[in-house]
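The other protein chains are all here in position, but one chain of the complex has been omitted.
Let's look at chain A:
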Amino acid sequence: MELSLKRRKKTTIIPGFSLTFGYTMLYLSMIVLLPLSMIIVNTLSMSWSEFYETITHPRAVASYKLSFGTAFVAGLINVFFGTMIAWVLIRYEFPGRKIIDGLVDLPFALPTAVAGIALTTLYAPNGWIGQFFDFKISYTPLGIIIALTFIGLPFVVRTVQPVLQNLSKEVEEASASLGATRFQTFVKIILPELYPAMITGFSLAFSRALGEYGSVVFIAGNMPMKTEITPLIIMTKLEQYDYVGATAIAIVMLSGSFIILLFINFIQWRMNRKFYH
């Protein structure tokens, strides 16, 4: 760091490098890095067989499938409807557009526990929406998907919206003047421009959904092997003072979400290369 300190003094007159650098590092280490490193420290204290047994317990494995599966489905639903809502908000004028635009942020602003109890009551068998269905929605994986869809919607809308806003009209005009139908222009010209933003929105919504706890615990029903999400397994282990077990499951979750985010970054990088080079 000393090397970079010296180099900076020669090229900028703005003060405060060492002060801001020191404070940023100290605060980051205290609040984020040191606490997070505890996960690794605690895992290292486990024996391999103990670790393996904990993370491959049938109940844990069922929860991975449920958490990753529901987060994935909710992400896909959000990419479809989120892109559509972004399109409608940017391209069309209609009464109430501003209100809808503002409401999209509701899942960011509304506490997850509040969203959780509201959605559970709505989709319960005797709830406002649940009563119209012959099958159960609350207390099933379907309910989990609904809660995660609620949480993830603004991520997709807010990443696609600015891209759509800045899209130049010339390409569309060129496509139309060469005889393409509106549908062809949309699928072949507009949509490819939106893919990177859609994938970013998906990955943000997905990683948020994977770790989501507040809105899901109420609607999930929390039945072991059936509707028990991975964060809940961690919670249960903590309540039983099984800190080591909780840490092992946490490691699986963290690695899982990092691998998926890396994979999505890779796809995005490939797509950027394909479209812009």
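Simple rule for what comes next: contacts are C-beta pairs under 8 Å (C-beta built on N, C-alpha and C of every residue); 3 or more make two chains touch, one makes a residue touch a chain; residues count from 1.
Heads up, the rule we're going with is that contacts and distances are computed from a predicted model.
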Note to self: Name the omitted chain as UniProt records it, choosing among "ABC transporter", "Sarcosine oxidase subunit alpha", "Sulfate transport system permease protein CysW" or "Cytochrome b".
What the structure shows: "Sulfate transport system permease protein CysW"
Checklist line | Where the missing chain touches chain A, by residue | finding: 1, 3-4, 8, 11-17, 20-21, 23-24, 27-28, 31-36, 38-39, 41-42, 81, 84-85, 87-89, 92, 94, 96, 100-115, 117-119, 121-122, 128-129, 146, 149-150, 153, 172-173, 176-178, 180-182, 185, 207-208, 210-214, 218, 231-232, 234-235, 238, 241, 243, 246-247, 250, 253-254, 257-258, 261
